[in-house]
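Note that this complex is displayed minus one protein chain, with the remaining chains in position.
== subunit A ==
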Amino acid sequence: MSLIEEIDYGTPRSKSTTMVTLTIDGNQVTVPEGTSIMRAAMDAGHQIPKLCATDMVDAFGSCRLCLVEIEGRAGTPASCTTPVMNGLVVHTQTERLKKLRKGVMELYISDHPLDCLTCGANGDCELQDMAGAVGLRDVRYGYEGENHVYAKSHGCDNDHWMPKDESNPYFTYDPSKCIVCSRCVRACEEVQGTFALTISGRGFDSRVSPGMSESFLGSECVSCGACVQACPTATLTEKSVIEIGQPEHSVVTTCAYCGVGCAFKAEMRGEEVVRMVPYKDGKANRGHSCVKGRFAWGYTNHKERILKPMIRERIEDPWREVPWDEAFSFAAAKMRGIQKKYGRDAIGGITSSRCTNEETYLVQKLIRAGFGNNNVDTCARVCHSPTGYGLATTFGTSAGTQDFDSVEDTDVVVVIGANPASAHPVFASRLKKRLRQGAKLIVIDPRRTEMVESPHVKALHLPLMPGTNVAVMTALAHVIVTEGLVNEAFVRERCDWAEFEEWAAFVARPNNSPEATAILTGVNPKDLREAARTYATGGNGAIYYGLGVTEHSQGSTTVIAIANLAMATGNIGRPGVGVNPLRGQNNVQGSCDMGSFPHELPGYRHISGDAVRDQFEALWNVKLNPEPGLRIPNMFDAAVEGTFMGIYVQGEDILQSDPNTSHVVAALSAMECVIVHDLFLNETANYAHVFLPGSSFLEKDGTFTNAERRIQRVRKVMTPKNGLADWEVTIGLAKAMGFEMTYSHPSEIMDEIAALTPTFAGVSYARLDELGSVQWPCNEKAPEGTPVMHIDGFVRGKGKFVVTEYVATDERTGPRYPLLLTTGRILSQYNVGAQTRRTDNVVWHAEDRLEIHPHDAEQRGVRDGDWVRLKSRAGETTLRAEITDRVAPGVVYTTFHHPDTQANVITTDYSDWATNCPEYKVTAVEVSPSNGPSDWQKAYDAQARQSRRIIPAEAAE
């Protein structure tokens, strides 16, 4: 195994289909029109020396090292900024060029430290490489002149020298090593789209400046790492590289954070990760990353990770460390005992959207075949289950329709109830890039999110009241139908016309007009009409949505309404359009695909189907129960009732992430056996009897499926610290329960999945290794996968329009609870924070804050930073207030990353009518000044401390 070296072509790939042929150093080269000479030379295997060029950003032509000579042309043009032309004859190495390049390098090195041996970039420095490439042997100017290198010069302070900026927890900025190539500035602009960096000053005074000469941490920098990756010297370097040294081998794997599914190279030294570098061939991220995937992997070896199995009789007891076998047999005896006492259906489990496809598949298999019931659900229940229902109903498949590349062909982007800049940052960067090229953006969100206004981005914002999504979607449809903007040809050809007519008549009713619904939604009718016209007539229209759509009592209705809009405007079935759910966790799509929902087997086939069940029964050699099982909220209700008494929870913190915490506490407390399988003693573990330590994504083989249905390999780069990969843990538990599952490698599990699931029929590890990744459906009809779905027609046959009547949620504001709370995420933290809170990301977000409008704050005597009490019908907590007009008057907002806040103490039991997906996004609350933690918080903290005590296993004599 060695370090994977990716070729840097120097300038981006041209998308032109017109080919151009030229001669470079005597070789004929044919490349697409618009390609630079530098890239064409690299294609031919000739590397022209360069410093300021890299293929992640546009050519800049500042370093003057990549000069070439072209026959018949005067001078020595820069090859990065000179496009190819038919018939050119180019020379990349001549006496004149050699002299020029050596002269350029001599100047660079005359103002650069010569500490190569002790430099962090030693072994990975392009400046060093270029000095070698041009044969620099001497610097005639000496090092005594004006410079940026030394703190003191001739006994005096050197005004040009700047100290290192170590403010960012993950990388350092050492200005003395900067050659002002501006690659970092351009990466920040072109790749990330944040524009946090600039070059301040002119000529010799030029410096890379975060913001207005601020520190990196104090600037707008979002720590995505694009600048560090772009830097050709040691100016911007990962602290881990400085500390450990250069990696010696690397393995391509998939990020375990959000649903974008970025491909990374895990760069290793032995079994130690040196750094994670985004992989340019990753088709989801195309070489970009965010602060979480790039830097926040320190949790994988955090001191709080639990590495030994633990058991206890009662949750009041301290944990007892035991060998694996003892933990398995203890858990198995308890679970089987419960089934004997309360019936076969009294136990169940939850598969994790953070684990691999293979691991979730095994858990649902254990439950269906081993437990003998269908009480299996997944955390997608509480995020995207309405997507599954809504898109299956209308299009016939429970997944997004496009790949992420599709955004490059989009003209109008509608983002609904999602904040990709925080929750799906790499997609946000790709989207912003397209917006800077001229695409239009419409944002439908109660908050003025980072997407609404950012450098070179100005969205048409429809700030709706939480809970009124359906009214807004139907009003958009009203405009499209009544103003004659329907793509009738598309609808007639692809959809059920009678159903369309019924729907069109419904949305055209005057009570669905933007003017009539404005009183509910708070959206300016003029803006809404403009948004509808833009989406329907502005070219390729694509809808991207998130949990602000699904986590409502009408979540499924909104998804259906979105699908209706896309069908009515013909925005389905080609690149640049579509309906795209942005999935929260890394493997939400995968866990749903793998049959984690209680009513369906892998591949979204209902459990009541005899033919499907027969197939699984034959291979698994058991009789399956044809009745659907309990969904997560039903499990809690049944636990309180006393008919659901044991649960196996794989990699999910239900206590912190599910709504109405007191109800979850009551349910967990009522159960006789709670098995938690996780990296850490999470909040759920406070109520657990068995703890099975989990393995991190670095410690196992498998696959994740991202939001674009892309199946990508997760590759093991180190031995599981807990001794077993998660799939082996599930097999161990199953075996103790008398259900044998025999696999020697996760690839065999994928083979079984492929054999049983028509949409996965063509998927195997060999295929994934060959193609890099593949989007399902992948089978005989589509051996290389399916980037865009529903191209010639909908999966279900005819697209189905469904009437979407607005029904107000029963969670209403009133005199006691006059404000509406909505919840969301922040860039640096992820989900319940179990991973990111155990990294240096806490420097950006150490606590959950309550965003409140200045008007509401003033009325309540709340100042910025004050402790406030947040109270709903379900419960109360305290946290600090942040006064901002990002939220409208009447709306407050917080994140749910920290267990000491427990935002879900506040959220209620209301849920989506179709799927029971909880209504996280609307809770009526009151805010009042407070002196500190609520009684509930104090009691919770005391219980948690008590519950986390561990008696270590006695050392063997």
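FYI, a residue touches a chain if its C-beta (ideal position, glycine included) is under 8 Å from a C-beta of that chain, and two chains touch if they have at least 3 such contacts; residues count from 1.
Throughout what follows, contacts and distances are computed from a predicted model.
For the chain that does not appear here, its UniProt entry gives the protein name "Formate dehydrogenase delta subunit", which is one of "NADH-quinone oxidoreductase subunit C", "Formate dehydrogenase delta subunit", "Biopolymer transport ExbD protein" or "Glycine cleavage system H protein".
Among A:104, A:572 or A:630, only A:630 touches the chain that is left out of the view. Among A:506, A:648, A:893 or A:920, the one in contact with the hidden chain is A:506. Of the candidate positions A:160, A:207, A:302 or A:599, contact with the unshown chain belongs to A:599. Touch with the chain omitted from the figure is made, among A:608, A:719 or A:859, by A:608. Contact with the undisplayed chain is limited, among A:11, A:168 or A:553, to A:553.
Taking the complete complex into account, residues 343-345, 374-375, 506, 553, 556-557, 598-599, 606, 608, 627-631, 634, 637-638, 641, 643, 802-805, 807, 909, 913-916 of subunit A touch the chain not shown.
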